[in-house]
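Take this structure first; my questions come after.
Complex shown without one protein chain; remaining protein chains in place.
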Amino acid sequence: MPEVAHTHVEHAHPAPTGFIRKYIFSLDHKVIGTQYYLLALFSVFVGLILSVLMRMHLVWPNASIPGLGAIATSGAPGGVMTPDLYLSLMTMHGTIMVFFVLTTAPQGGFGNYVLPIQIGAADMAFPVLNMLSFWVTFLGLLALLAAFFVTPPLSGWTAYAPLSAIGAVAGPGQGGGQTLWIISIALFCAASLMGALNFIVTTLDLRTRGMKLMRMPLTCWAWFITAILALLGFSVLLGAGILLLLDRLAGTSFFVPAGLVVSDQLLTKYKGGSPLLWQHLFWFFGHPEVYIAILPGMGAVSQIISTFSRKPIFGYRAMVYALMSIGFLGFMVWGHHMFMSGMSPYSAMVFSVLTMAIGVPSAIKTFNWIGTLWGGNIRFTTAMLWACGFVSLFITGGLSGLFLAQPIIDVYLTDTYFVVAHFHMIMGVASIFAIFAATYFWFPKMFGRMLNEAWGKLHFWITFIGVYAIFIPMHFLGIVGNPRRYAQFTEFDFLKPFIPVHHFISVVAFITAGAQLIFLFNFFYSLKKGPKADINPWECTTLEWTVPSPPPHDNFEGRPPAVYHGPYEYGVPGAEKDYVMQTDSTPLPVATGH
Amino acid sequence: MSEQGHAGGKKLYLSVWFWLLALTIFEVILAYQRLPLHPMLVILMALSMIKAALIISYFMHLRFERMSLFLTLFPALIFCIVMLMLFFPDAIRLYELRVP
Amino acid sequence: MFLAFLIWIITLITMYGFASGKWSFPVEAATHAHQMDRQFYITLVVCGIIFFLAQMGLGWAMYRYRDRTGAKATYSHGNVRLELIWTAATAILFLTLNLMGQKVWAELRLQAAPAEAIRIEVWGQQFVWNVRYPGKDGQFGRIDARLMSDSSGNPLGLDDKDPAGKDDIVVPTMAVPVNHPVEIILRAKDVTHSFFVRELRVKQDAVPGMAIPIHFTPTRIGIYEVACAELCGLGHYKMRSTLEVLSEEDYQKWLKERAPQ
Partner (left out) sequence: MSSTDVQYTAGASVWDGGTSPYAIGSKKLGMWLFIIADALTFASLLITYSYLRTATDNWPRPFHAWPSITMATVMTFCLLSSSVTMVFGVAAAARNERKRSAMWIVFTILGGLAFVVLHLNEWRGLIEEGVTPFNNPWGVPLFGAAFFTLTGLHMTHVIIGCLYLSVIAFAFGRGKFSAEDVEVSGLYWHFVDLVWMFIFPMVYLLSNSMVGAH
C-alpha cells in the first residue's frame, strides 16, 4: 500500500440532540436517506392505489366504487370514474412512480444512506445541501398531490405540448393542475441537481485511504454514474420546464404553433412554436432518466448476487465499463421515443442504431450476473430471490426494447400496450425488484433489526408470479394493436374481443397489489419486533458491515477505516473465513490478479 | 487552495481583460460586415469560444488546476451540447413541413 | 432453487404465448405490411432464442449452484476472453438485425410518394377525424383557421373565395382504391393526434403546425378502423373513424356520391 498523505475532512457538525434537528431537519446522511426512503414508500403506495383504480376503470368503466364519489366529487360522480379521471390517475401514476419512487428510493434513499459508509466517509460532502435536496423533493411531492386536488392534469407523465401548454380549453384537467404539475417537476429537478452534485463530490473527494476507484463496490459506481446522468439530464429538463411554464403563464409560444382551433375556438395567443421541440427536450432528459431509475438497482443487484453466491463478481472491470457505456450511450438515444412523432426519418435511423447498441453493455451485465452465479454456493435469502427475479425481469423487459428500437416495427407497436408491457417489465417491476432486494439487504443495517424472511419469501413468490401474469399478456395486447392511454376499450370493434384479457390482467393486478400489504406489514412489524441484527448478518465484505447496525452518528466515530482489498473477495482459497473484509489488512493468500 | 491563488499577477489578468474587450469590439465590428447569416454565426461562435476559454482558464483559474479537473468537467458538458445539436435536422424539417 | 423451476416454467409459458399464433397481427392490407411483419418475426425468433438461453441459463445456475453444505464457491474474478466473445457476438447480432430493419424503413419513409399517388389530407381534432379530398381539379383549396367551425359545417375552414376549394370533399370517414398508391398528408387542428390503421400497418403523429406526408399502397378490400394513438385529451379513447379500401369502380362511385354540387 502506498502511503498517501491523509487530509480527511473531519466531520464538522456534532451529533444533534433535539428531536427536530435529529429527525426532521437533520444533516445526517443516514436520517436523510431514511426520509427519502419513507417518502418513496409513501409515494409507491399512492401510485399503487392509483394503478388499482385504473385497472378497475379499464374493465368496469361504469361500476360505482363505494366511497370514491366522496373523495373525487367531479372526477367520479356517484363513485363512477369518468374518462378524464382515468387519464388523471394515469398521469399521476406515471409521474409519481417515475419521479418520486424510482428516482428517490434507489438514489436518494439507499445511495444517501449507504454510499458515504461504503466509501468510508463520515457524511456526504455537503450535509446542508443534502437536507435541502430532500425538503425540496418533499415540496415537489406536495405540489404534485395538490395538483391532484385542484384539477388533476391529464396529459400523461410526458406532458406533450400543446395539450399541456394551452390551458383549460384543452380539457378540464389542463388548468391549474397542469401548472402545479410543472412546478412540481421543476422543484424535483432542482432537488435532484443538488443531490447529484453532492453525490459526485462525495464519491470523488471523500473516499477513505486505499479506497481506489477500482475498489469501490459496484453500488458506489452505479450511484456515481447515476449522479452524473442526473446532473446532466435534470438541468435540461429544468430548462424545458421553465419554457413550458412560460408558455402557460406568460403567453410565450415556444411549444405551441399558430392557428390552433380548439373546440371551434381560434386561439390567437400563440404563434410559431414547435410541439416537437418539447418532445426533444423532454426525451433528452427522459431517456437518461430511465437509466437513472435502473442503474442503482443494477449496482445493488450486483452486490447482492456476489454476496450470496459467495463468489467474487464476474468481471468487475467489465461491469464498471458497462455502467459507463450505458450512461454514455443513454444520452444518444432519446429519439427512439419519437420515431412516429414527425421527426426526421434520417434521425430515426441514427437513433435506432445507437439504441440497439445499448443492448451490448446490457448484455454484458446480464452475462456477468449469470457468470457470478455460475460455480457459486448460492444462499437463497429473500434479498437474493429479489435480485435473481430482477435479472429475469431485466432480460424479459430489455428484449422487448429491441423490438421498439427498430423504427419499422415501432410504426406498429408504438403507443400500444407493447410499450406499456416493455416499460413495466424493465422499469415498473425490474427496478422495483431491485429496491425490494436492497430493502431486504440493508434493512438490518438501517434499522438494526432483521426483516422476517418467511413473509418476505411469500411476498416475493406472489409478486414474481403476479407481475409476469400482469405484464406478459400486455405484450399480446400490443401485438393485436391495443393503443395505450385509452380510458375504455368499448368504442372500437377490434378491441372488444380482448376485454377478457384485460379482465384477467386486472384481477391479477388486484391480487399482486394486495400482496404488497404483506411487505408493509413485515416492514413495520420488523421495525419494532424483528430480531436484532448483528454487525454483519450477511457475511458481506464492504465497509458498511464493519460498523454497528444502525451506525453511529458519524459512521466511523472519527476513525475512518483504511481499505486493502477489492469489494468482492468471497471464497478466497486459503483464507480463514470464506470472505475477506475490505478492511482486512492481511494480504490475500493467493495472487488474485488485482 | 493557496498555492494556485498566486498563479497569475495583476498584469496577466489585465491583459486577459484587454483581450476580451478587444475580441468583443472585433465581434461588434464584424457584425456590421454584411456577411450572410451562417458564416457570421460560425465566426461569432468561434470568437465566443475563445473568449469563454480565456475566462475559464484565467479568471476561473482552470489553467492552474490539475488537468484531471478539466477532464472531469468539460468532456461531459461538450458532449451534451453536441448531442443537443441533434435537434437541428428537425428544425430544418419543421421549416420544410411547416404550415401557417 | 424453487425459483429456478419457476423461471423455467414462466419462460416456457411466455414462449408458448408468443409462438401459439393466437396473438398475431391483423391481416396484412398494404404492400409494406409483409416486410414489416417479417422483420418483427425475425426479431421475435432472435430475441426468443436469447430469451430462452438467458432465462434457462439463469435458472440452471441457480439450480446447479444452490447452497450445498460443505461445498465452496469457485474463486474467480471472471474470464476476459469469454467476455470479449459474448460482447462481440451480441454486437454483431444486434447490428445485423438493425441493418435489416433499416432497409425496410428507408423504403417506406425516405422515398417520396410516387407521382401517381392519390393525395388525401387527414385532419385530427379533439376527438374526430376529418378527411379532405382535392376533388376533380386535384388541388386543395385555401384554408383559413378563422373559418373553422364544426357547428356551421365547415370543420376545416375552407375559404369559398378560392375556386380550387369549390370541389373539395370533406368527410368524416375515408376511402381509398385498392392497389393504388396513396399519399396522406397529416394535419392537426388543436393538439397532437396519431393516425393509426392496424391492417395497413400505418401510424404517424399528426402535429399541429406541420403537414406530415406518409404513403402506402393498400392491397386488400375491406373496412378498417382508424384509431388515434397519441394522447389528445379525455376523448382520446373514442376518436374513431373508418377507412374503406374499395375497388376502383366503387371508389369512383364513392367519390361521386360525396362530391359537392
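Chains here go by letter, A, B and C, matching the order in which they are written, and residues are numbered from 1 within each.
In the analysis below, contacts are C-beta pairs under 8 Å (C-beta built on N, C-alpha and C of every residue); 3 or more make two chains touch, one makes a residue touch a chain.
Keep in mind the model is a prediction, meaning the values are calculated, not measured.
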Interface partners of the hidden chain - shown chains only, full complex considered: A, B
Listed residues A:I65, A:V169 or A:L197, member touching the removed chain: A:L197
Contact residue for the chain not shown (choose from A:L27, A:A72, A:L144 or A:L231): A:L231
Absent-chain contact - pick from A:F45, A:W60 or A:F328: A:F328
Hidden partner interface residues of chain B, rising order: 1-2, 5-6, 10, 13-14, 16-17, 20-21, 24-25, 27-28, 30-32, 34-37, 40-41, 44-45, 47-48, 51-52, 55-56, 58-61, 65-66, 68-69, 71-73, 75-77, 80-81, 84-85, 87-88, 90-92, 94-95, 98
Chain not shown, touching residues in chain A: 2, 4-9, 119-120, 125-126, 129, 193, 196-198, 200-201, 204-214, 225, 228, 231-232, 234-236, 238-240, 242-243, 246, 250-254, 269, 271-274, 277, 281, 284, 320-321, 324-325, 327-328, 562-563
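Going forward, only the chains that are shown with their structure count from here on.
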Gap in Å, rounded to a whole number, between the CA centres of chain C and chain A: 29
Residues of chain C touching at least two other chains: 209-210, 212
Shared interface positions of chain A, touching two or more other chains: 258-259, 274, 276, 342, 346
Residues of chain B defined as touching chain A within the complex: 72, 76-77, 79-80, 83-84, 86-87, 89-94, 97, 100
Complex contacts: residues of chain A adjacent to chain C: 82-84, 87, 154-156, 160, 162-163, 166, 170-173, 257-264, 266, 273-276, 309-316, 318, 340-342, 345-346, 348-349, 352-353, 356-357, 359-360, 363-364, 366-371, 373-380, 385, 388-389, 391-392, 395-396, 399-400, 402-403, 405-409, 411-412, 414-416, 461, 464-465, 468, 472-473, 475-476, 479-481, 483, 485-489, 491-494, 570-573, 578, 590, 592-594
Chain B partner contacts - residues on chain C that touch it in the complex: 187, 209-213
